[in-house]
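Here the complex is missing one protein chain, while the rest keep their positions.
Labels run A and B following the written order; every chain starts at residue 1.
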Amino acid sequence: MRSKAPLLLMEQLIMVLVFALAAAVCVQAFVLSDRISRRSAARDQAVIAAESMAEQWKACGGDAAKAAAAYGGSVEQGLWTKNYDGGEVSLLGGTDEGGLRTASVDAVAAGDTEAVYSLTVACQAEAES
Amino acid sequence: MRERRGSFAPPAVGGSSLLVIFAVLCLTVFAMLSLATVQADRRTADASAQAVADYYAADAQAEAVLARLRSGTVPEGVEGAGGDFSYAVPISDTQELQVEVRVDGANYTVLRWQAVSTADWQPDETLDVWDGGGE
Partner (left out) sequence: MRWGREQHHIDGVFVLLLFGVFACCILLVLLTGAGAYQRLTERDAASYERRTAVQYVAGKVRHADTAGGVFVGDFDGTPDSDGDTLFLSEQVDGATYYTRIYWYDGAIRELYTDAEGQYAPEDGDEVLSARSLSFSQSGSLLTIGATDDGGTRSTLALSLRSGGEAEP
């Protein structure tokens, strides 16, 4: 009786290759899912942090220094920066125009340079006479 | 001489093929499920972030209108006179920001800064509900 060993070995070899190929593709899918899930979670936190900062700024009447004193963070040349659990959120006030003060809030995740989430917020300023 | 078949019988041809097919099927199902779950969650997260951005855009517009009211001009679309004004800024297809404000020169008091749903609401009238009437 001829030994079936070479045939079995050959079959196993082919199957190992097939499995390795399929596993490689599936691992790619897992890595992609993981990346999407992480980014989504980071963005959720960024949204909350940016929203809080915008609201605190509005509650202080658009005064970044007052807001930083009351709610944490540091102010430097009109840029209010605060850390949150996942990165840093900053508010940059623009110039007043026609009694309206606008600012833009950017949330940057730790380790990134691009903002994960941005908001533009406005509040009332001193009226122009 | 009979070939002694000991306890070391090698698997039949096709055994490893079956195993690998099963394993690949399992892995593919896991991978597809992961992708589907993550995409679904990302869609709701996107909707939530978009809703926040929409609100702030409308909020900024409403503040701009208020600033113009404080400076004395009454922009188009603003109703009211003599200090009491009301207007609405759309937030999205189904929501708008309704504002009622009392302006006195450069001072102002916000009476209402309310997000209101503008979606058509279809009442469900399949159940005959008592409306409190007598007969």
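Basically, a residue touches a chain if its C-beta (ideal position, glycine included) is under 8 Å from a C-beta of that chain, and two chains touch if they have at least 3 such contacts.
Predicted, not measured: the structure shown is a model, and the values here were computed from it.
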Sole contact to the chain not displayed, among B:45, B:65 or B:78:
B:45
Tell me, which residues in chain A touch the chain that this view leaves out?
3, 5, 8-9, 12, 15-16, 19, 23, 26, 30, 33-34, 37-38, 40-41, 44-45, 47-48, 51-52, 55-56, 58-59, 61, 71, 124, 126-127
In the complete complex, the non-displayed chain touches which residues of chain B?
1, 3-4, 6, 8-11, 15-16, 19-20, 23, 26-27, 30-31, 33-34, 37-38, 41, 44-45, 48, 51-52, 55, 70, 106-117
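Simple rule for what comes next: only the chains that are shown with their structure count from here on.
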Express in whole angstrom the distance between the two chain centres, defined as the mean CA positions of chain A and chain B.
18
Which residues of chain B touch chain A in their complex?
3, 10-11, 13-14, 16-17, 19-20, 23-24, 27-28, 30-32, 34-35, 37-39, 41-42, 45, 48-49, 52-53, 56-57, 59-60, 63-64, 66-68, 70-71, 106, 108
What part of chain A is in contact with chain B in the complex they form?
1, 4-5, 7-8, 11-12, 15, 18-19, 22-23, 25-26, 29-30, 32-33, 36-37, 40, 43-44, 47, 51, 54, 98-100, 102, 117, 119-128
